[in-house]
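Missing here: one protein chain of the complex. Every other protein chain is in place.
Think of it as A, B and C in the order they're written, each chain with its own count starting at 1.
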Amino acid sequence: MPEPILVLDKLEKHFGGLAVTQQVSLDLRPGEIHALIGPNGAGKTTLIHLVSGTLRPDAGRVLLDGRDVTRLSLPQRARLGLARSFQITCVIPGFSALENVALALQAGDGSSFRFFRAAHHEARLNDAARATLDEVGLGARATIPAGALSHGERRQLELAVAIATQPRLLLLDEPLAGAGPEETERLIGLLQRLKARCPILLVEHDMQAVFALADRISVLNQGQLIVTGSAAQIQAHPEVQTAYLGEDEFA
Amino acid sequence: MTRLLRPSLLLPLLALAALAAAPFLGFGDRFALTLLSRAMILGMAAVSLSLLVGGAGLASLGHAAMMGIGAYVVAALDLAGITEGAIAFPAAILAAAAFAGITGLVALRTSGVYFIMITLAFGQMLFFTLSALSALGGDDGYTLYGRNTFLGADILTPRLSFHFICLGLLAASWGLCAMLSRSRFGRVLRAARETPLRVEALGFSPFPYRLLAYVIAGGIAGLAGALLANAMEFVSPAVASWPRSAELLFMVVLGGVAQLPGALVGALAFVLLEEGLAHVMSAWKLVFGPLLVLAVIFLPGGLTGGLPWRRRKQERRADA
Amino acid sequence: MTASLLMLQLLNGLQLGILLFLVAAGLTLVFGVMDFINLAHGAQYMLGAYLAASIGGALGSFWLGLLAALPLSLAFGLALEWLVFRHLYARDHLAQVLATFGVILVIDEGVRQLWGSAPLNVPQPEGFSGGITLMAGLTYPSFRLAIIVAGLAVAALMWLVVERSRLGMLIRAGASNAPMVRALGVDTGRLFLGVIGVGAMLAGFAGAMAGPVFAVVPGMGDQVLILAFVVIVIGGIGSIRGAFIAALAVGLVESLGRAMMPELMRLFLDAAPARQAGAAVASMLVYAVMAAVLAWRPAGLFPAARA
């Protein structure tokens, strides 16, 4: 078995007296999509925050490529190759789609303390950005300001931005939320192609998509990890069914 | 070529051309040149502030302090018998940039209104310090006996020469700020203004970018301050007062926050309007005040035009 | 410095702080609920002082002047809201700052045209001309005590309204999430109008009470406005509790700083430069305190929770 890229080791997080993450341990291996599911309020988003570095755990460690990054900030982790998309679409509305991606490429391309050349004339960045946009299917929309794109298109742009940084792993927070059936189809295809390039830790509500995509699935409930396993294992697990009882999305 | 015809560029280019032609079109008397050079100097400070407000989303209410430092460096060197501009001007720029660097380290920890207020606080501290500087006349100010020379040449005193030096430095400041905001550096700044979380998720810490922008803008304002000291041949703490900072902010907004050269148009419009109104009536503020209010309400994009995407954003917000 | 002198300085600081609180409360309320920066708040304070002084002068009674100034301040605040402010709620802070700066220019100049440039005579409050002996060797002007008592009463009332009433709940909810309040079917337009009106009235009240103690001159509001902003920023914007604590802190720092700084400077300097340096340091002390607080807590002492 290959070395895991990301390891979460007994993470703990409390808000006041409420334990939202309890002793959560899981890992992410090369070439896989590892989905994180659970009912609303199970602590999925908190866990994503802990992994990306916008929140600090009260206990436990986060290892990236074997390196302890628990104390590092969001930008520092990003520089080590952790790319993240956000539950609320987080693109730069005043920038064109192309420039959004070019900025991401710029992050991985030497110093940004360059003052004398107009950045939007840098052919190398622009070409690479265009290629990335083509890859996610947004090539025709490159010059449109991100603020003017449709919801689904902004999702695609988020993905383009994420992969443009050539990350070691992708952290995707509900990439399919709000997408129509057609867009969902397209995004699922895209994610499947992406996982060969870098592994994905995926939080998603759309169960059909999760079962179609994920190599492994972990179930969170009330801050605790109930089980990790394949789609079939998960569906058969009794505790999972209890946790989801009444939740229609687990249909 | 069509790029030059956009209102955001056309208006300031016309303004610069008009400034260059003005001395030959009947505005060559000393008063007109005094007024125009004051407008150009304030325009320089406003352009540098625009790099912060429009480029980085940092509305500083202490920008006049940087001008004050530049002006007082010229005065302090004059007191020490140094009138060489090749020393005084770089010293003014460096001192203002250093002040910006030190205060920026603290101020940039905050954002939004808190940033406005903490920059005001630093500005006020400097203002009171200058007012207490007995050696430089305290709040009576200090009269320079003559302008700076450059390598011995008296190029700042002849009126036309001074006019074109101001114009040249104004154009250069604009060019520098424009180049910065279009560069990779400026792209990160602009991105961090709009969506700081995204920028951090890409691995950038906005802080060093903002600090550097703050320092550069401070240096340009320091240069403007040194020029102002030479234009007035007099410095007083009023250069660094907070109403002056508010005026600079207003010039930026009047011209249009989103467009860097808007500040230039805003500064010209502001100075000429103020003097024009004051010339015809003593209660000019009764007209000027409502004009400010109306300009803010009805010209949301400033004189150099609107911000299409931002309007859309507002509409979206209204839908939500 | 004797104990009674120190007591006196403390009382003075307290009184200045209370006055600042009256101005800052309206400012922070408006900011918190509507996310609106109103620079004209200081001009409303000035207007309160002028109205109370001139009406009180005409009627021959300070208290009647005060009584008349309150509804007039309220009306003026509502008029401003209708004419100017409501067009600015959806705009960014910078636009609000500049438009209300324009309003200051108009009010300042208008006051000068109406009342002239000279400081205005203010009738002394009947029944509060003397001093009250608090302890042996410590007499305090009774009107200043009245300011302290009135300010504390207003603070208590605001606390009751904001923390304990349904209106207060709406105000607090509005501060953290205006769209949600709208979704609950509350007429936010009327809520905003009410908040602006109360803020204007508080500022007018503060100005009217300051009249007999300070000078009533054009531009008197600017100085107070800056201090009030210092107060709400230190306290955390939108927080009444923060404004109260910060106002008292700023009042005490102002007052004690001025009293102690020259003595403190004498440790390092000769007497004459120490006095001047002390005064210079004292005048920037509140700004230094604000910078220090913000460096330590970038959103003030009691940041209002925002959704």
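Everything that follows uses one rule, which is that a residue touches a chain if its C-beta (ideal position, glycine included) is under 8 Å from a C-beta of that chain, and two chains touch if they have at least 3 such contacts.
FYI, contacts and distances are computed from a predicted model.
Hidden chain, UniProt protein name from the list "NADH-quinone oxidoreductase subunit A", "Cytochrome c oxidase subunit 1", "Phosphoribosylformylglycinamidine synthase subunit PurS" or "ABC transporter substrate-binding protein": "ABC transporter substrate-binding protein". Considering the complete complex, the chain that is not shown touches B, C. Across the entire complex, the residue among C:L64, C:A173 or C:A279 in touch with the chain not shown is C:A279. Contact with the chain that does not appear here is found for just one residue of C:P119, C:G168 or C:G194, C:P119. One chain of the complex is left out; on chain C, the residues touching it are 2, 4-5, 8-9, 12, 15-16, 108-109, 112-113, 116-122, 129-131, 139, 141, 143-144, 210, 212-220, 223-224, 255, 258-259, 262, 272, 275-276, 278-280, 282-283.
For chain B, the residues in touch with the chain missing from this view are 26-27, 29-32, 34-36, 38, 128, 131-132, 134, 137-141, 143, 228, 232-234, 236, 238-239, 272-273, 275-283, 285, 287.
The rule is simple: only the chains that are shown with their structure count from here on.
Among the remaining chains, not one touches chain B and also chain C. Of all chains shown, the one whose average CA position lies nearest the global CA mean is B.
One finds 31 Å separating the Cα centroids of chain B and chain C. Separation between the centroids of chain A and chain B, computed from CA atoms only, is 43 Å. One simple way to say how far apart two chains are is to compare their mean CA positions; for chain A and chain C this gives 49 Å. For chain A, residues touching at least two other chains: there are none.
Within the complex formed with chain B, the chain C residues making contact are 31, 37, 84, 87-88, 90-91, 93-95, 97-99, 101-106, 108-110, 112-113, 179, 226, 229-230, 233, 237, 276-277, 279-280, 283-284, 287-288, 290-291, 294-295, 298-300. Chain B meets chain C in the complex at residues 53, 59, 106-107, 109-114, 116-118, 120-122, 124-125, 128-129, 131-132, 134, 242, 246, 249-250, 253, 257, 283, 285-286, 288-293, 296-297, 300, 314, 317-318, 320.
Chain A makes touch with chain B in their complex at residues 52, 73-76, 78-79, 83-84, 86, 90-95, 99, 102-104, 106-108, 111-120, 122, 145, 147-148, 161, 165.
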